[in-house]
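Beneath this line is the structure, given in structure tokens, with notes to follow.
Of the protein chains in this complex, one is absent; all others appear in place.
Note that the chains take the letters A and B in the order they are written out, and that residue 1 is the start of every chain.
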Amino acid sequence: MRNTRIRRIVLDTGIAAAVVIAMGVARGVYSNELMLFNFIIFLALAQGLNIIYGFTGYLPFGYVGFYGAGAYGFALVVMHLHAPALIGMAAAGVAALVLAVILLPLLRLSGAYFAIASMAAAQAVYEIVANPDLEDITKGPYGVSLADVFAPAFSYYTALAILAATLLLVVWLRNSRFGMSLQAIRDDSISAAMAGVSVVRGRTIAWLLSALIAGLVGGVFAWHISVFYPDTAFDLSVSIFATVFLLFGGATTLCGPLLGVFILYGIYNVIGIAVPQYFQFTYGALIVLLVLFLPNGLVSLLTSRGIRVP
Amino acid sequence: MRSKALLLGLLCAVAAQTARAQPPAPAEIKIGALYASSGPYASISMPVSAGFRLWVDQTNANGGAEVKAFGKKIPLKLIAYDDQSSTATAATLYNQLITRDHVDLLIADSGSVLTSVGVPIAKEHKQFLFDVSGTGAAFFTDDNPYVALMADPVSTIWPHYISDFLADDGAKAGIKTVAILFSTNDFTGTQAAALKGFFEKDGKVKVVYYQGVPTTTSNYTVLINNIAAVNPDAVLELGYVGNDIAFLRNLQDSGNQFRFVFSIYAGVEKEEIEKNVGASALTHIYTYVPPSNYEYVPEVGMTQKEFHAAWDKKYPPGSNVTFGANAVYGYMTGLVVERALATAKSLDQMDIHDAVFALSGKLKTLDGTFILRKDGAQIGEVTPLGQLQPEGKDALTLVAVYPPDMANGKAVIGK
Partner (left out) sequence: MLIGAIIAGIVFGLYYTLVGLGLNLVFGVMRIVNLAHGDFLMLGGIAAWWLFTTLGLHPLASAGLVIVVFVLVGLPLYYLVVPRLLRSRDSEMLSLILFFGLSQMIEAVTTIGLGATERSLPPRLLGVGPIILFGTRLPKAWIFSAVASAIAVLLVYLYLYRTRLGTLTRAVMVSRDEALATGIDVNFVSAVAFGISIALAGVAGVFAPFILGSITPNMGVAINITAFAVIVVGTLGNPLGTLLGGIIYGVSLMLMQTYLSSWANLLPNLLLIAVLLVRPEGILGRRVRRA
């Protein structure tokens, strides 16, 4: 029993390490660094979303709100305080956490209500950041330029570090008592509460962790891309992509979201470069077919046969 | 000792030889470009892309572009990707064009938002970015030689003639107050702020209403009623195409009359706006006179009339792109590329930069005179102020009314 658990942890950690190392090595081999960077961004975001959706069943459609908050947290500190990039990264995390705390009451909602309310919250944050009345603080709709701290290599490896931490967090959740209790809450919150699991505490921690990851990813995105508009940082398609990747691969697992990103975002880039004219249609059709024929994700092909997927 | 010196001399000679030797001329010049076939920027991006393609096809039909670096004509190969109005996708694709396709020349997508992500990428890879119409102030800095704005002026100087006209002819006709309603985005927000500054500096016309609305605003009825309540002589509405259509329709519906009404796209995309709003709602509206409606005398490339004819031939009515300023912007960018290739010492990106900047003040096209500030911002090509005046029944003509040296008609100011 104990041995299987250790073996699982070793296997999970091995997979996480393999992904991180592969993405690190890829930078030296493949020259389109931004494509690799976007892969890292979505790998981390899909896993961050996995923490809240896979382990608690809450699907925040406005997940991009934390990402945008992180990007602007980074930008504000760097622009106004001329702080070094790593301080900016800390600010990105703090910004997302503050937003997550403000939005804690949303966790009282269920299902689609929660999803929609979180989307409205992300939109609201965007409207505030992009408002010209706040130009002196956020630069409003005119966008920010962070050329002073531009450092493609450093920011790339920082993103990789965030990804590594995120993957380890998921490994821990999958193999710890805390993670198990979260899943118990997701499946039946009333029984879990009766069994002595603190429902509110568990959900709150998962929510904050998930927001923190998105915030850090947003911060490192701001750092790496260095010139952007509010529309870029709060682009709803970031949420949608992360969600689609997660669902396609299969939530609650470590491999599911990884596969989701590698396969779907891979296809996205291949189609985008090879046959751009039918890009949007092909992608839309792919999503429809996936939901209809693989609603529980790729990993369900194995799990439904009783095979454990890391 | 002597043999060493000999060797050194030999090495030097070899080095000099290699430095002087021309690399073999490539079979084609690779031009990378992005466009957005869908999403919010599609309506400005597609005509630009179509205009640029027209130039590429025309050039190739003549055997290619004259490339000074190789002393001969070389065909162009356009590698164009669809970013679907997504900046994340655009970033990847800009990088793809530079690092995988190794394009010789890099053309940005239209508008500031989709251009923005390309600016740092181009700078990082030391690739010169032909910025078609991204006017964002943050793009142009003295420490970045790898960007220049091709086809329209930066937003801070663009609206100059509006305030000049109102302070001059307007004030004479008794216009004392102005209302400014703008969409809160980079392009129109910057123009609104600049205008407000001009009016305050001139001190002739007073700004009595200054409000921003979200760019997604699609109904202006209450806003127009509110503007009417402060009773301004002039109303300036600065928005994107969709905003202008909604504003102009709502203005007509509301029955409110103002002595001077300005909208950007009424002229800039005249065909499109006229189709959507109808001639009656556009009569006597002031607007910019874009190069698609003004006869500059070009020294390079086609005249506006010739270009319009070529456009109609390639994209006959009923095809999905409309002729307008953006069409000219695409073609204009092609002309800059053409002149740069014909004068650059080599295809090295700094040589391209030098060639493009050398055109400043000298290149006269159907888009006016191309003038670059040191940091790459476009300060030429400022469009005159115009007015849509009736011409026969149900038809409108766009008359340039200011400045006097560019005017081809007289302004009609409402009573």
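Worth pointing out:
Going forward, contacts are C-beta pairs under 8 Å (C-beta built on N, C-alpha and C of every residue); 3 or more make two chains touch, one makes a residue touch a chain.
Only a predicted model underlies this, so the values are computations on that prediction, with no experimental measurement involved.
Checked against the full complex, the candidates B:223, B:302, B:363 or B:411 give a single residue touching the omitted chain, namely B:223.
Residue-wise, the contact with the chain that is not shown comes from B:46, picked out of B:46, B:302 or B:337. Of the options B:322, B:349, B:365 or B:378, the residue whose C-beta touches the omitted chain is B:322.
Among B:54, B:105, B:241 or B:352, only B:241 touches the chain that is left out of the view.
Mapped onto subunit B, the footprint of the missing chain covers residues 37-40, 42-43, 46, 85, 184, 211-214, 216-219, 221-223, 225-226, 229, 241-243, 245-247, 249-250, 252-256, 272, 275-278, 280-281, 319-322.
Residues of subunit A that touch the chain left out of view are 57, 59, 61, 105-106, 108-113, 115-117, 119-121, 123-124, 127-128, 131-133, 189-190, 193, 199-200, 236, 240, 243-244, 247, 277-281, 283-288, 290-292, 295-296.
As a working rule, only the chains that are shown with their structure count from here on.
Of all residues in subunit B, only 37-38, 80-82, 84, 86-89, 91-96, 99-100, 112-113, 116-117, 119-121, 124, 136-139, 141, 143-144, 184-186, 189-190, 212, 214-215 touch subunit A in the complex they form. Residues 31-35, 38, 127, 130-133, 140-145, 147, 150, 152, 225-229, 231-232, 235, 237-238, 269, 272-273, 276-277, 279-280 of subunit A touch subunit B in their complex.
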